[in-house]
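Apart from one protein chain that is not included, each protein chain of the complex appears where it belongs.
Chain naming follows the written order as A and B, and within any one chain the residues start at number 1.
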Amino acid sequence: MTTPLLSVRNLAVHFPVRSGVFGRMTGAVRAVDGVSFDIFPGETLGIVGESGCGKTTMGRAILRLVEPTAGSIHFDGVDFRALKGKALRAMRRHLQIIFQDPFSSLNPRLTVGTTIKEGLLVHRIAEGAAADQRVAQLLDEVGLQASYATRYPHEFSGGQRQRIGIARALAVEPKLIVCDEPVSALDVSVQAQVINLLQDLQKRRGLAYLFIAHDLSVVEHMANRVGVMYLGRFMELTSAEALYREPLMPYTQALLSAIPVPDPERKRNRIVLAGDPPSPAHPPAGCVFHPRCHHPSRDAACAAIVPPLEEKAPHHWCACLKQPPTIVPWGEQQRAGATHEPARHLPSAAMHSAGSLPESPAR
Amino acid sequence: MAETPASTLAIEPTATTRALPARVSWWGTLASDPGSRVALGFLALLGLAALFAPWLTTYGPAQVLDPVGLQSLPPSASHWFGTDPVSRDVFSRMLHGARVSLRIAVLAAALSATVGLAWGTIAALSRPLIDQVMMRTVDALLSIPRLLLVLTIIALWPQVTPTALAVVLGGTGWFGISRLARTEALAIRQREFTAAATALGVSTPVLLLRHILPHAVGPVLVASTIAVGQVVVMEAGLYFLGVVPDVPASWGSIIQDGRNAPLTWWWLTLFPGVFLVAVSLSVNTIAGRLRSAINPRQLHGR
Partner (left out) sequence: MSTPDSARVLLSVENLRTWFHTRDGVARAVDGVSFDVRAGETLCVVGESGSGKSVTALSLLRLIDPPGRIEPGSRIAFEGRDLMTATEEEVRRLRGNRIAMVFQEPMSALNPVFTVGDQVAEVARIHDGASRRAAWDRAVEMLSLVGIPDPAARARQYPHEMSGGMRQRVLIAMALVMNPALLIADEPTTALDVTIQAQILELLTSVQERFGTAIILITHDLGVVAEAADRVLVMYGGQVVERAAVRDLFASPQHPYTQGLLRAMPRVGQGRDRLLTIPGTVPPPTAWPSGCRFRDRCPLAFDRCEREAPELTNVVASHAARCHVAGTPLPAAAASS
C-alpha cells in the first residue's frame, strides 16, 4: 500500500466556554472529538454530516487555521503540528482550502488577479510578468477569461467566484485541497459545472481532496471513501460504494433515507429521526447517537459504552455496539445493562435509497 | 428517471453572507445628500478662511485698536463681528481662532484614528491573553472621564502649546475608536478570505496590512470625523476655562472675554457659539451620512 499523504490521528478541537467576569473556562464545545483517518495521493475523502457536527472545524484544524486541542497531523511524513513560523508558512503551500461562501471568500478590495497572485508571490513561485502570465493560465484552467484578472469580485456570480477561489488555491500547486462545501451555495446547474471542474483538475493534477458536504449525493459523486460525522466524531468510514449499498451505522441509514428522491413513483418508508442533534457542549454519554437511534437492539449499554470505530467488514469502519461483529464483549455490555444482543439491522428504507443499484443479493 | 436518488441543498446567499461593499465612494455618497453638501461647503469655506486668515483680515488677532474709542462695540460695517473689551476686532480673532481650532481638531482626530486603529487591530490579531490585556487597559481608560484625564495631563505638562494640546486631546480620544477597530477587525477575520490568505502562507503583518486594515478604515474614519467635532468643542472649553495658556486668538477665549456681560456683549458669545455649533453639526452630518453608507452600525463616542 502507498503511504498516506495526510495522516490524522485522534484529532480534537475543543472551544472553551467562558463565563463570569474573569472569563474563566467553565466548559468546552467538543466541536471535533477524536477523529482519525488517512488520505492517499490523488484520492477524495468525502465528509458528510449535519450542520454543526464539526466538518468545517475539522477541515480548518487540519490546515491549522484553528489550532487543534489534541491529536497528530502528519503531511507527507512531516509532523505538521510541530511546525512553527517560517517553516509552517512554507509548508502551507501544499495544503489549500476552498470555501463554502462565495461571497465572503474573496477580498472585495483586491482584483481577481491580485488575489490569485498572492500565493505566487508569497512562495516566490513567479514574479513580475511571469506571475501575470501564470494568473492568466490559472484563470483559463478554471474556465474563466484571462481578462477577468483586472476585475473585482463583486462583478462575478457565485459560481464564477468559486472558480476564482479554486484558481487561488491551485496557484501554489498544492497536493491536497480541503473543499469545505464548495457547491452548497450554488444552484443546481452551476453546482454541476463546479463539480465537473473539480474532478477534471483532480485528474489533471493528481490532487487529493478532503471533500466536505452535507449533501450525500454530491459526496457520493465526488468521493472514493466517505466519513460520516456526528457530534465531532466519525460514525462510519468506508468506500462510497459500500456506504450507500450497505450503511451499517443507524445514523447513516437515517441520513440516507432522508434524502428526497426525485422520483414521484417511489414512495419510500423513511426513517424519520426524532428531535435534533444534541449540542456538542453536552454530548450524550456512551454512543452519542443513542437518544435518536432506531436500531432495534438499542439498550442501556448504548448509553454507557462509547462504541469504538471498528472494522465490521473489510475496509468498512463503523461505531455501533449493536452491529455485529464488535470487539466490545457481550459480557461487558451486559454489565452496562444490555438486554439485546447485537443483531444486524439493515432497514430496507435506507438501503440504496433510490434502488439505483440492482436489488442486491444479500451478503 | 427511475433510479435517481439525489438531492441538492443549495442555499441561496442570505443577508449574513452578503458581500462586503467593494469600495464606498465617499465623495459620491456626500455629494448626493443636500445636508452633507451644505456641511461640506461650510467646512471648506471655514477651512479656507482659516488658511488665508492673515490676508482676509484687516487687523491682527491680538491687535489692540483703541482701548477707549473702540471698546466693546456691537457689530458694524467696519467691525463685522464687533470688538471686544480691549478693542480687538472679533472677526479677525474668529478667523485666526479657526486656524488654531481646526488645526488642533484635525491633528487630534488623526492621532486618535491612527492609534485607535493600530491598537484595536493588533489586539484583534494577538493571542487571547495579549488581546485581553490590551482591551482591559482600554476599558480602564474609558472608565475615567475624559475631561479629568485631559486636565490631569495638562496640569503635568510643562508648556501646553496648541500642538501639545492636540497631542493630549488625540491621546485621550482613541479608546473608543480602538474598540471599534477591534470589532471590525474581528468581523473581517471571520470572512473567509482572511483564512484563505493564512492558508496561503501570508504572514500576520501582511495579513493585517493587506486584508484587514483596509476594511476597518471606513468605520474608524467615520468615528474620527465625529471626534473632530468633539475636539473643537472641548478645546474651546479648555481655552474658555483658561486652563491652557492663551494663544493669540481662540474661540474659547473670545467667549471668555465676554463672560462678564454675556447679554450686553452678546456678539462675543454668539459668533463663537454659532461657529462651534455649526462645526459640530456639519461634522456630525457628514459622519452620519458616511456611516449610513458603509453600514448602519452603532458607533460610540470618544
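Of note:
In this section, a contact is a pair of C-beta atoms (placed from the backbone, for glycine too) under 8 Å apart; a residue touches a chain by one contact, two chains touch by 3 or more.
Since the structure is predicted, the reported quantities are computational estimates derived from the model, not experimental observations.
Touch with the chain that is not drawn comes from one residue among A:V29, A:L95 or A:V190, which is A:V190. Here one chain is not drawn; of A:K117, A:H214, A:R233 or A:H290, the residue touching it is A:H214.
Within the complete assembly, residues 50-51, 157, 159-160, 187-193, 195-196, 199, 214, 216-218, 220-222, 244, 254-255, 257-266, 270, 272-273, 275-276, 352-354, 356-357 of chain A touch the chain that is not shown.
Please note the rule applied: only the chains that are shown with their structure count from here on.
Centroids of chain A and chain B (each the mean of its C-alpha atoms) stand 49 Å apart.
The touching residues of chain A, counted against chain B in their complex, run 23, 60, 63, 65, 89-90, 92-93, 95-97, 99-110, 115, 118-119, 122-123, 152-154, 158, 165, 168-169, 172, 183-188, 191, 214-218, 259-263, 265-266, 352-356. Put simply, chain B touches chain A in their complex at residues 1-13, 17-23, 132, 190-193, 195-203, 210-211, 214-215.
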